Every structure is written in structure tokens, then in C-alpha cells.
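Other chains dropped; remaining ones untouched in position.
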Amino acid sequence: MNKVFSVLVLVGVPLSIIGALMHWSSILMFIIYCLTIIALASFMGRATESLAIVAGPRIGGLLNATFGNAVELIISIFALREGLIGVVLASLTGSVLGNLLLVAGLSFFVGGLKYKRQKFNVYDARHNSGLLMFGVIVAFVIPEIFTKTMSKSDTLNFSVGISIILIVLYLAALLFKLVTHRGVYLTDNVAEDRHEEEEPEWGKWKALIILAIATVAVGYVSEKLVDTFHTVGEAFGWTELFIGVVIVAIVGNAAEHASAIIMAIKNKMDIAVEIAIGSTLQVAMFVAPVLVLISLMFPVSMPLIFSMPELIAMVTAALLMIILSNDGETNWFEGATLLAAYLIMGIGFYLL
Amino acid sequence: MNKVFSVLVLVGVPLSIIGALMHWSSILMFIIYCLTIIALASFMGRATESLAIVAGPRIGGLLNATFGNAVELIISIFALREGLIGVVLASLTGSVLGNLLLVAGLSFFVGGLKYKRQKFNVYDARHNSGLLMFGVIVAFVIPEIFTKTMSKSDTLNFSVGISIILIVLYLAALLFKLVTHRGVYLTDNVAEDRHEEEEPEWGKWKALIILAIATVAVGYVSEKLVDTFHTVGEAFGWTELFIGVVIVAIVGNAAEHASAIIMAIKNKMDIAVEIAIGSTLQVAMFVAPVLVLISLMFPVSMPLIFSMPELIAMVTAALLMIILSNDGETNWFEGATLLAAYLIMGIGFYLL
């Protein structure tokens, strides 16, 4: 798998540059950009993982928690600069739905085909449920309803306030998990010290250099990718919404999808769930509010107001995950339920 | 009880035919039809139960799961043929509310008067909670919100897609429960092998013949019943909505109401809960989508779009049941809570 990504990067980055200079067709370039970003993202993920092992669990957790969605953050910043607020909100929605329903659903389903009952830490499940309820439901629903009659500037002020509260609570959650309550909530299947045992793939400096180069490359390709949205959307009859919810979300999260499923097949459900739900929370409580704050520097600011279909899709997805994960157990049918929900929403966004 | 139903059938079926020929008043005929259907439904229930015992737990579970709401399905098909989409959606709502709030509420309440704490399998409770969240909340709320701005044909396409997903997941749930995970989630009070112990009331052929005749008779009477709705509604000042939510739901589910309560009094809460919540899921995930697909053959097709009061009533009822049933225990107060919710919704639908 890693070899495939290496080849993809070695071929994709030059092609991205050459194709742009030679004005190849937008649709071809769109495909090249997407594949290149997926491959670069896998390098960023491996570099972050190596650094996390070197740095120890606390700093490592922080690194994973901030760099985990770096690709999506970068694509979104370029989209914001172009004023494509609808695409950004849609891709945030797509990330939440993709992680909660598609990544978790595939992990539960595939893992469940091999094992009758798979368990993960029930305390983590409850902790995550509380955060999903706060980050996805309270923090996204309240502005939607309250700003119906608000002026545009009040709406933006409210969004900024909520964004700051979200980021502070996200950092507090890291403090809780990595410092004050580290190791407090353990169950029998202790997977806590996995980091200590592991050998980093790359040394500290090699990882840092790869991370830096890959980030710059992702930035370059992302900017080009955003420029193709308009033409590609017209060619395939896709709306901004569908591009954001499905395409950007899949490209931005492809690496996570793969590793969550691999962990589920190894019966390491703690990690699979952490990737799926942890990623969701990171998007809702860190990436989204950071984008709101960054957008203040661009001509068009982005309020934290999703469209009703986006909001309701995220809310019902969060409720479904809260109920399914609450007992710290999974099986193939719970996976199938999540996938069915994703399918329903996917069709809905396509028809919108 | 069985004797009463036998007499009711022997008197009711001839009266239904004679009254129709002699053009008796619609209100009288409405009452005769309702009572006859309730009595016929009890025969269908007994025949299905006998067949289920003969066929063994797997096929038996499938039989119960598909024939359990046969009466309601038949009435609804005739209403669909008349184009009474509002009545059908309302009666589906009524079935969901009636099973979740009235049947379960009465069972919990009456059972709780005799026993301080009644327990049922907590794994079943969680499995059912996940399905309620999917079948009632995700699958019904998403189309409501997404189709606000959709064209009529897209709305119907979306409904068809969701219906197929619902039916597939319902069948997957049967596969999970009856095949792959049969007996995996057991608790102390094992009521699993009850079927094996029981003697069927009727032999295989007798049960099949009774089932066939009763189904034909229910079909005949249902068709007549639907014709009286308009006149009866005008006479009593009832709307289509109220007839559907309350009258059709009670007539269509009367047999289940009785057996759930009897099981609760016998402290067999596993079965009482299975009837109440199982029936709800069957209506939401099988009867409703099957009716959407069948309606495609009629002049007026039925999308899976409920009115807002119907939707919100089902969603809040499902949430209430999820929270109350989550611990695998019931008492009289939980029953009273469900009944209070039913009362509030009943008054609401009457005033609408």
C-alpha cells in the first residue's frame, strides 16, 4: 500500500505541475489532483504517526489531534479564499458524515464479519457521546435556529463566539484525556501503552522534513483542485453541495478510512473507533471553528451556519452513533446500519 | 377470549356482506367492519403463531415478522388504491405511536402494578434502540428535510431509494437476529427456547387454510371499511388524519395490544417488549416502505413524506422509548410516562 502511494506521489506531483502548465482538461486534472492529494495525505499521516511515537503519548496525541485533518484544512482555506463558503461548509458536513457513518460503518461491518462481537473502551464511548452531543448538536443547531432573525453582523459575531468556545473546549478535552484523566478510565482490553511499544517508521528529522514537504505539496495541489470544481461540477451535473459533501470529504479523509478498517480487521476496535469518532470531533470542534476564524481575514467571511439538510444529516448521524456506540460493543449489523444511513444521505445530497 | 372472536367472525362476516347488500347506514357498517377485522386478525395471529412453532424459530421468526402486520398492510393497500395517501401515512404513524406508546405503555403499567421491577434482555433493548433511531428517525426525518426544495419526481425517487434501503436493512436485521447472532446475546432470564417447548394450536395445513381464508376475508372487509371513512369522518367531525392515526391504528393492531399486555402480566417482558417495539420496527422498516413501492402501481404514488406533526410525534416517541428501555428494566411509572405521551399526541391529532 505504501509503495502505491510512493509511486502516486512521484508521478502525481510532476503531472500536476505539467498538466497545469499545458492546460490539460479540467476533468483529467481533477482526477490527477485528487489521487495526488490522497497519496500525499498518506505521507503526512505516516510522518505525524512517527513524530507522535517519538514525542510520547501526550505531545503525540496533540500532534495527531491537530495534524490529523491538515489536508482538509488546507483545501478548505483555498476554497475560502475563493469565496466558496458553500463548498467549505459542505465539505465539513461531508467529513462529519464520512467519518461517523462511512468510516465507522465500514470498520464495524468488516471487523464484524470476522469477529462476532468486538469491544472497545466503554468510557471512551461515553466521553465521545458527550462531545458529539455538544460539538455536533448543541454548537451547530443553536446558531441555525437563533440566527433566523439576526442581522448579518450579529450572525457572524455569534459564529465567532461559538467558534472560540468550541476550540477552548476541544483543547480542554485534550487536557482531560492526555493529562488530568490519562489512564483513569481503563477497561480489561488495555491498549493504552501501544504507543510506547511501537517503533517509529521514520526518525524525528526525517519525519519533520517529509511532513513539511508534503504539506507544501498538498497546499499547491489543493489550490489547483479548487479551481477545477466549477468546470467539473458543470460537466457531471454535480452541485457545489455534492462536490463538497462527497468528493472533498472522501479525498480529504481517504487515509483515515484505510487505517480504521485495517485496525478493525485486527480487532483493535479502540483505535478504529478513535479514528472515526475522534476525526469527527476534530472536524466539528477544531477544523470548522478555525476555518470560521480564518475566514475573517478573507473578503467573504464564513458564519457557522449550515444548510438545513446538512445540519439535520449531521444531527441524525450523531444521534445514531451515540446510540450504537453507547454499549462499547460493535457487530456487523451495527456497521450495516451506519452504512445504510450514509447511503440514504448520499442519495439525498445527490438529488438536492 | 378466543370464543368471543369465533362468535364475532361467525356473526361479523355474514353481517358485513348482508349489510353491504342492504345498504345499511355507513356508521353501523363501520362498526361491524371494525369488529370483524379485529376478530379475523386474532385468527390470523393464531394461525401465524401455529405455523411459526411448526416451522422452527428461524422461519417462524420470519413468518411473524412478515405476517404480523398483514391486516394493516391489506387495509392500507385498499386505501392507497382509493388514493387516500393521507389516511395511509396517518395510519402508519398511528401504528408506530400505538405500538411504542400505547401497547408498551399499557404493558409496562399493568405489569408494573403486579411486579416492582420487570426485566428484559438489555441487548435486545439496545439492538432495538439502534433500529428505532435508524428506522424512525434517520429514514423518516431525512426525506422530510431534503425534499423541501425537491421536484415531485425527485421526491418520489428518493422515497423509493429509502424504501429499498429500509427493506434490505430490515431483512439484514432478521438475518442478524435469527441466523448469525442467534443466541449470542443471552442474559440470565433465558426465554429463548420458548418456541421449542410450545405445542402448536393447529396443525400445519389447518393453520395454512385458516390463514388463507382469514386473509381473504380481511381483504374483503377492509375494502368495504375504507369506503365508509368519508361518511363516518363527516358524521363525527373526524379528519382523515384522526381516522388514520387513531381508528385504523387501533383496529389494525388490536390483537397485538391484547397479547402484549397478557405477557406483561405473566412477567414475560421479553415477549411484551418484542411485540411492542418489534411491531413498531416492522411498520417503519417493512410495511411503510412496501406500501411506497406498491403505490407505484396505482394512479397516485405515495412518497415517504409525513406531515410535520406526524413526524415529530414519531421522533419524540422513539426518543422517549429509547431512553426508557435502554436499561432493560420497566416499572409502572415508565408505563405511565408512555401513556401520558400517547394522550398528549392523541389530543393533538384530534385538535388538528
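So that you can tell them apart, the chains are marked A and B in the order they are listed, and the count of residues begins at 1 in each.
Everything that follows uses one rule, which is that contacts are C-beta pairs under 8 Å (C-beta built on N, C-alpha and C of every residue); 3 or more make two chains touch, one makes a residue touch a chain.
Since this is a predicted model, take the numbers as computed values, not measurements.
Colleague: How many copies make up the whole complex, given 2 shown?
Modeller: Whole-complex copy count for this file comes out at 3.
Assume only the chains that are shown with their structure count from here on.
Colleague: Give, as an integer number of Å, the spacing between the C-alpha centres of chain B and chain A.
Modeller: The computed centroid separation for chain A versus chain B comes out at 40 Å.
Colleague: What residues on chain A touch chain B, complex-wise?
Modeller: Contact set of chain A toward chain B: 116-117, 308-309, 312-313, 316-317, 319-320, 323-324, 326-327, 331-334, 336-337, 340-341, 343-345, 347-349, 351-352.
Colleague: Would you mind writing out the residues of chain B in touch with chain A in their complex?
Modeller: 126-127, 129-131, 133-134, 137-139, 141-143, 145-146, 148-150, 154, 157-158, 161-162, 165, 168-169, 172-173, 176, 180-181, 184, 322, 326
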